[in-house]
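Partial complex: the chains shown occupy the same locations as in the complete assembly.
The first chain written gets the first letter, and so on, giving A, B, C and D; residue counts start at 1 in each chain.
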C-alpha cells in the first residue's frame, strides 16, 4: 500500500456555485459529509443541488434517500429551482429511496428500525442507477430512536462504512435546534463524521443572513470560517466566496 | 407526473393585510403551516383572521378546530374585530370542531387520545361546510401527552397527511415559552412541519413590539426576517412590510 | 346567539389607581386573570386591593380564597393600607375561604387534594356574600402537587370554568422564581389562562423598580409594555400610566 | 377582632447599626424572617448580632438554634465581635439549642428527622431563658432531606407557626449557591416566608462588596434595594443607609 505523498484527500467537485471554491475543490470523494443546520437552513436544497449539479454538469447518477418528506413533496419543492427530477428519474439519472415514515394509524411506532434492510435498498438503488452521489435527508428522525450514545455511534459508523464500500460520495443532513451552542443534539455525530459542513440562518437584529461553513474535512484543506450564501429562485444555492479569485473549475454555472 | 418547471409551490392569498406581501403571495396552498408564538402573541387572532379573510375576500369556507378555548369564548373574543362568526356559522361558511377539554370532575385525565376520531370529525366538517381553510388551535395540549419524540413525530405527520388529503390549507398553532431560545418545547415540530411562521411579542426595554417572521417555506420563496405588526381593534392583524412597494393583490383591505 | 359586533370583551373597572387606564377599562369581566410575580412583587396587595376597591367604590361583594397565608395574617398585613377587612366581613361585604395549609404534625402531606370540595366552598361564599369579585392567592402550593402537565391543565380549566359559571371576575396569583426567563414554573398556566398580568420587582444596579404589565387579554384591547407602580402606605398600589391623559372613570381615588 | 387601622405590621428594633433605618424600625415583630446568602455572606454574624444587640440594648433574652456549626465553634467565632456569649449564657440571657449533626461513625444518616422533638426543645429554651429573639442557623441541612416540595413547604409552615405561637421574633438562615439567579435551591422558601432579607457578597472585578437588601416584608414598609454593609472586628455588621437622615431610635450603638 504505497500512497503518493504530499497529496491531500481527493475532492469531488459539487457544481454548487461558490462552494467548490471555499471547499478547495468540492466534497471529499468517496466519503460522507455531515451537513448540519436549523429548520429551514437549506439542508435539503443544498443536498439536492449536489445531486442536480452532478447530473447537469458531470453526468453523475444520483440517489436521494428521504427519511422525512415524501417523495412527491420533494419533487414538487425542488421544481422551483428548475430541476426536472421526474425527467431525471425517467432517464435513469436520479432514484429515490423512500424511507419516509408511513404514519401509523394507531399512534404507535415501529419498535425496531431495520438499518440493514435500508442499507440494502440504498445499495440496490446505487447499483441500478448507477449513482456516484448519494444524499440521506435526514437521519434526525432515525437517530431519535437511539437513546444510548454507543448505539448511535455504532449505527452512524455502519452507515458510513457501507456507503464507503459502495464508492459513492455522500451528503447526510442533521438537525440543530439553535444557531449557537452544541452542534448536534447528542454531541456525537460531529466527532464520528469525517467531514462537517454547517449551514446557518443567522438572526441579525430582525434580519436573517445565511452562511455556509466547512467546519471539518479530515485529511483535506478547505477555507475557514463562514461564507454568505443565497437561495435564488430558479437556480438554488449560490455561495459567495469572499475572495474574488476564482479557481478554474468544470462548473459552468459559476457566476 | 410531469411538473411545470421553474414554478415554486403554489400560494393561497390569506387576505391578512401585509402578510401576503412578505409571504410572496400567501400560505403554501394545500399544506400545513405551523405558527409559533408565546402566550398572547396573537396566534389565535392571526389564525382566525386567515379564516375570516377567506370568507370575506374569497368566499372560501372555514373550519376552526379548538383544543384550548371554548367555542363560545372564541366567538366572543373575535367579535371585537368585526367578525360575525355566528352569522357565518348560520350561513354555512364557518364551522367549529370542538376538541376543547371538558374538565373532568375527578381530576383524572383521559388515558389515550383518539386522534383518528378527531381527524374524522375534522374531515366531516371540512366536507360539510365545505371548507378551503382550516385552523388547529393549539396542539400544545395534545402534544403534551407524548413523552416519546418518535410518537409525537408520527402523530404530527398523520395530522399533516390527513389534512393534505382533504385538500385544505391549514394553520396549526404551537406554544413557545420564551422569545429567545429553542423554537418549540421538543425541538421536533419545526423540522417536521413544511412551513413555519413565528409571531413575536418582543420586550424592548419596558416596551413591547410585535413582529411576524416566515422562518421556513419548503419549496417557496418568501421575504426573510421579522416584520412589525399591530392588532387593530375592529380589524385585526396588520403586518407592515418594510418596503413601500405593494404587490398587486386581491385583498381589498390592505391599507 | 347574536353578538353586538365590533365590541371587545367587557371590562370590570378595578378601582386600582392607574391600572384601569392601562387596562383600557379594567379586568375582563366574568373571567379569570392570572397575576404572575416573584416573591414580594405585590401579588397579594394588588389582588386584595381589587377586592377593597370593589367594596369602596362600587359596593361589590368580595371573596378572598387563601392557600398560603392565614386569614388572620392577611387581615393584619392589609390593615396598613386602611382596609378595615374585619368591618367589611361584619358588614357581609368580604368573605374569606380558608384553604391555607394546616401544618401536619407528622410531617406527611395529604395525598389527594379535593378540588371539588374547594370549589363548592368558594361557590357557597360567593352566593352568601354575594360577591362580584374573587381572589385566589396563590395556587402555587396546590399546583406543586401536579407533576403531570395534563393534570395541571385540567385542574386549571376546571377552576376557571367553575368561576365563570358563578359569574364572578377573578384574580388568581402565580409564583415566579426570577424576573427574567420563563413566566411560570411549568410553562402551562400562561397559555391556559385567558388573561395574564405580570408584576415585576426589577433590580437596576442596586435599586429596585416595580412595574406592572398586561401581557395578554384575550378578546380585549389594553396598553402594551410595563408601567411603573408604587406601594403607598395607607393607600396601596398606584400604577403610573405613562400618558398624562386620563380616561373618565368611576374610580374616585384616581389622583 | 378589631384592628387599629392605618397601622402596618409592628417592628422589633434589632439594634444592628443602620439596619433598623432601612427596615423602617426593625424586623416584623412576632414573625419569622428568612435571611438568604452565599457561603461567607455573614448570615451567621448578622443573626447572632440580632441576638447580641437584643441583650445589650434591649435586655431581651436570646435562643440560638444551630444546625451546622458546633456550639463551641459559634462561641469562639463570635468572640471577635466582643460578644461574651458564655457570660450571657451564665446570666441566663442566651441559650443554645444544639441541633448540629453528630457525625455518624458508619457513614449512614438518620432516616427521619424529628421536627416535633426539635420544636419542643426550642420551646423549652424559649420559655426557660425567657427569650424574645430566636435564630435558626441554618435549615439548609434539614431541608436537604425533603425531596418533595410539598413536604418542604409543610415543614416550613410548621416551624413558622410554632415560633409565632411562642411569641418570638425569629431569624432563619438559608443558603444560596450564587449571587445571581434563583433565590433559593427549591424556589419555595422565599414564597412561604413572610419576610426575606438578602445578604450579598458581590464580585466587582476582583473586589468584593457586601450588601444587604430587604426583598419582602409582608404587611410592612421598608426601604427598597441594596445597602452596603461592613463586618467590623470588635463590633460586627454595620449597614450604611444611603440617606444621611437618621431615624430616632433606641439603639445606642448606631454610628
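The criterion applied here is as follows: contacts are C-beta pairs under 8 Å (C-beta built on N, C-alpha and C of every residue); 3 or more make two chains touch, one makes a residue touch a chain.
From a predicted model like this one, the values you see are computed outputs, not experimental measurements.
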{"item": "With 4 chains placed, the number the full structure-file assembly comprises", "value": "6"}
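Basically, only the chains that are shown with their structure count from here on.
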{"item": "Angular offset of subunit C relative to subunit D [C-alpha, multiple of 5 degrees]", "value": "60"}
{"item": "Inter-chain centre distance, subunit A versus subunit C - centres from mean C-alpha coordinates, in Å", "value": "54"}
{"item": "Set of all touching chain pairs, with the criterion as stated earlier", "value": "A-B, B-C, C-D"}
{"item": "Subunit B contact footprint on subunit C (complex, rising order)", "value": "1-9, 112-113, 115-116, 148-151, 153-155, 157-158, 161, 181-183, 187-188, 190-194, 196, 211, 213, 215-221, 224-226"}
{"item": "For the subunit B and subunit C complex, residues of the former touching the latter", "value": "39-40, 44, 68-69, 72-73, 75-80, 82, 84, 86-87, 101, 103-109, 138, 140-141, 144-145, 175, 177-178, 185, 201, 206-208, 233-234"}
